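All protein chains but one are shown in place.
In order of appearance the chains are A, B and C, and numbering begins at 1 in each one.
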Amino acid sequence: MERIKAAIIGASGYTGQELARLLLAHPHIELIAVTSRRYEGLPLTRLYPALAGATELIFSKEAPEALAGKADVLFLALPHQVSQNIMGVLAESGKKIVDLSADFRLADAAVYERWYGEHTQKELLGRFVYGLPELFRGEIRVKSFIANPGCYPTSVLLGLAPALGKGLIKADTIIIDSCSGVSGAGREPQVDTLFCEVAQGFKAYKVGGRHRHIPEIEQGLARLAGVEEITVSFTPHLLPVNRGILSTIYASLVEEQGEQELHSLYRDFYKDEPFVRVCPLGSLPNISAVAGSNYCDIAVAVDKRTGRLIVISAIDNLIKGAAGQAIQNMNIICGLPETTGLQANSIFP
Amino acid sequence: MERIKAAIIGASGYTGQELARLLLAHPHIELIAVTSRRYEGLPLTRLYPALAGATELIFSKEAPEALAGKADVLFLALPHQVSQNIMGVLAESGKKIVDLSADFRLADAAVYERWYGEHTQKELLGRFVYGLPELFRGEIRVKSFIANPGCYPTSVLLGLAPALGKGLIKADTIIIDSCSGVSGAGREPQVDTLFCEVAQGFKAYKVGGRHRHIPEIEQGLARLAGVEEITVSFTPHLLPVNRGILSTIYASLVEEQGEQELHSLYRDFYKDEPFVRVCPLGSLPNISAVAGSNYCDIAVAVDKRTGRLIVISAIDNLIKGAAGQAIQNMNIICGLPETTGLQANSIFP
Amino acid sequence: MERIKAAIIGASGYTGQELARLLLAHPHIELIAVTSRRYEGLPLTRLYPALAGATELIFSKEAPEALAGKADVLFLALPHQVSQNIMGVLAESGKKIVDLSADFRLADAAVYERWYGEHTQKELLGRFVYGLPELFRGEIRVKSFIANPGCYPTSVLLGLAPALGKGLIKADTIIIDSCSGVSGAGREPQVDTLFCEVAQGFKAYKVGGRHRHIPEIEQGLARLAGVEEITVSFTPHLLPVNRGILSTIYASLVEEQGEQELHSLYRDFYKDEPFVRVCPLGSLPNISAVAGSNYCDIAVAVDKRTGRLIVISAIDNLIKGAAGQAIQNMNIICGLPETTGLQANSIFP
Partner (left out) sequence: MERIKAAIIGASGYTGQELARLLLAHPHIELIAVTSRRYEGLPLTRLYPALAGATELIFSKEAPEALAGKADVLFLALPHQVSQNIMGVLAESGKKIVDLSADFRLADAAVYERWYGEHTQKELLGRFVYGLPELFRGEIRVKSFIANPGCYPTSVLLGLAPALGKGLIKADTIIIDSCSGVSGAGREPQVDTLFCEVAQGFKAYKVGGRHRHIPEIEQGLARLAGVEEITVSFTPHLLPVNRGILSTIYASLVEEQGEQELHSLYRDFYKDEPFVRVCPLGSLPNISAVAGSNYCDIAVAVDKRTGRLIVISAIDNLIKGAAGQAIQNMNIICGLPETTGLQANSIFP
């Protein structure tokens, strides 16, 4: 089988290099280009010595259209609003696209503009599919352009889908308390993500409904519930770990449920999913058991005293929350087995 | 002024040594004894070299009555159910007592027995006061026996008191998501608190209303609200940091409130409190800003989209959540200025 | 190709589970058994949830001879002196053996007994080969029993081999300053390896020529230098990281050398080695670039002011320093390509 040619546009950040690492080890992919304006001319391994031995690639600043000319799949690991700027050109190339920015995740451009700023490519929105395979695989299969989900939304949507789909919880009682590792903040140097500022610390940020992943979470939940709109409370926190998101999600049960039944429901829902592991009853997810893997670990509990469902879900923000899911989507739209190149378990400790 | 003589019963754990550190630096205290069965005969500084230069104390296993004979104040840093066993003897000694276990925190012995096991000293319960000075200072002043609060309850009760006292929130909507540093689990070796198990990890534990601090939280909240009973959801998590608790607390507002008003309410409520710092609006607590100090940092936010109040409170679990609060209580019952020996700011980074 | 059957004796520790992780992903291996006395009957994934999805294996306590009856290769991840006790039986089985303990690393039983205690299987020593493939591949190929090297010795021997082999350094001036992650201390709970004792700390241990890896280092260096005996100073330190060893090695140069020449010498020496990466001049190893991989990263520098060579080498103590090297050895003695199952790059950050 001839290898599919892939390029990463914006490969110098943590997500970009993670895409590179996974693609370099992918048996059916040839990674042909990595771009970076700032580091043009430097070997990828100069920035990321961990990749030495796996590649000789040099950062280029090739134009998107040139890349589209020679690659079969284009991964965009660019900041939001930067991605849309080159999408017009790429969309005409006929190549497959996986966009890891937020630019094409929200179906409603007005919502996008309220949270992110101007959207200049509204007409392209309809050509993208929201790439959360476990929930929307059918739609993904028939598209060529993927809007790869955000990290927090991935953990929340996978965590709530079974209960929400079955109508077991009251949608207006959903509270999401999430904690993310520092790599989620990127590699751009800033005081807030210095080692000394983060180690031995822990804090919430963007409290009170201010985080940009909220509309994406709400859009997804509403689709899962089959309703017009769901409004949630979402509080992100910064954890002193490199990778991982753990979301603790609360919702009132419509009626009493046993933990056992709920657990069975979740097990059933995800029984054919290669990347979702519903923890045995009595066992709980830990970021360290998913970091480095494409898994999402989920546990359910019932707080009988208050009638609430508590769901805990954990992912690696850079893999299932970004680069791994991007490749999972690529596998689907390229007709490869969905798990190809993504089967590594977490390395512990 | 003659120095008050203090002894620590059960001084080999993290809380015990933290009491020792603070008492050794306290200008009006002479620490005359530290006990430990396991380490009898060893210098305190052998276990805790950080204290070298400050003390020559040797762990003894003196009997409680002997200690009561020579000390003015007794601190008990023992596991629950061990504390009550020696309390009968101590209570007759006429000495002041600060108990850091859970044994005398719950006014209702039946509740204690549901969560902890048998209580053999029920008749002593009434002689203890729940030692959270910011909320119950009046009662503390007139007592000699302190039941020193748990770490999670301290962070929660200080966080909710202003809003709950004013009737601003619906008591049945309270959800508490708390994260604690590893020192809260003590110094007894166990796989779960090994460096390799904790570093780069994050997990919830005792999910679904199973943590023993729940009845203590609910007892305190009910008192603050002036109602019979409040039931909450409480989920603790284990953070990869040495010290600190951060609680993110959610509750539905009875009616719309502005963040500014709420902030003023909190500022007012705590304006004379030396150990509570209400963060400036727009600023949020971080464990690293309270670790090493007796401060509780609190921030309030309103999630307008959902009508919820979000309170975030942070303390050092070993200081404001244990040893520091114990000394604060001792200062009160011994007639010393409440802040004596407790004024250190956090060391950052 | 039929898969080779492997069993791990003593699989509940960090090294044992790392062997399991690597073997489960190895394309030519079928892992048929993992043993543990303490955890008999529990699934491997109960202790190590990171492996969920990859295996259903249950810890057994099958006798060594039974395992030898059905496996083609036996990995022993047991404490020293425990390993030798079962070696008599295993040695007669005709199966291939990779022993990760220290029991068969030292050719001279008297040296072993000076550092470790009694050796009851001296007659088997000659059947084992010291399994450091980059240096002794020829001998390994023709043997069936591997004494898998210690973690510190691996980092030191690979670091010094090129310079020592060429006679460039004075053997009596070698000083080795090594730092290891906490997983090197195993998973047995003890105060010293608790999170709170290690995080934010750093210390040396067994200072003054007291660490048991010294005779193994000296045996290896003497072989490389072709001399009777070499005596070194070796100081291990405990790093607050999960994995990794970094050794900074000092030795006086016999005569002046340029950094460029030395660098070329090292590049040449390791040019065909798939698992040794000599860093570009000006670049230095970091534990985080090798952790999770089977690589050893090496840099050389010359301190012109003092005429000393400084070599820095980094490995993952659980992989190149234990489980990975064990599999590398197994590949060799089983006739598989040496890199099979070991090609993953480090996951960063």
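FYI, contacts are C-beta pairs under 8 Å (C-beta built on N, C-alpha and C of every residue); 3 or more make two chains touch, one makes a residue touch a chain.
These numbers come from a predicted model, not from an experiment.
The omitted chain makes contact with just one of the residues A:53, A:133, A:162 or A:240: A:240. Touch with the chain that is not drawn comes from one residue among C:85, C:190, C:306 or C:339, which is C:306.
Which of B:26, B:243 or B:320 touches the hidden chain is settled by the complete complex: it is B:243.
Within the full complex, the residue among B:279, B:309 or B:332 touching the omitted chain is B:279. The chain omitted from view is touched by exactly one of B:48, B:202 or B:250, namely B:48. For chain A, the residues touching the absent chain in the complete assembly are 14, 182-183, 187, 189-191, 193-200, 240-242. Residues of chain C in contact with the chain left out of this view: 172, 175, 177, 179, 196-197, 199-205, 207-209, 231-233, 235, 237, 239-244, 246, 248, 250, 259, 284-289, 291, 299, 301-306, 308, 310, 312, 314, 349. Although one chain is not displayed, chain B still touches it through residues 14, 17, 21, 24-25, 46, 48-54, 183, 199-200, 242-243, 274, 277, 279, 283, 286, 288-290, 292-293, 295, 297, 343-349.
In the analysis below, only the chains that are shown with their structure count from here on.
Of all chains, the one whose Cα centroid sits at the greatest distance from that of chain B is C. Think of the whole protein's Cα atoms as having one middle point; the chain whose own Cα middle lies nearest to it is A. Chain centres here are Cα averages; for chain A and chain B they lie 39 Å apart.
Each of the following residues of chain A touches two or more other chains: 199-200, 242-243, 286, 288-289, 349.
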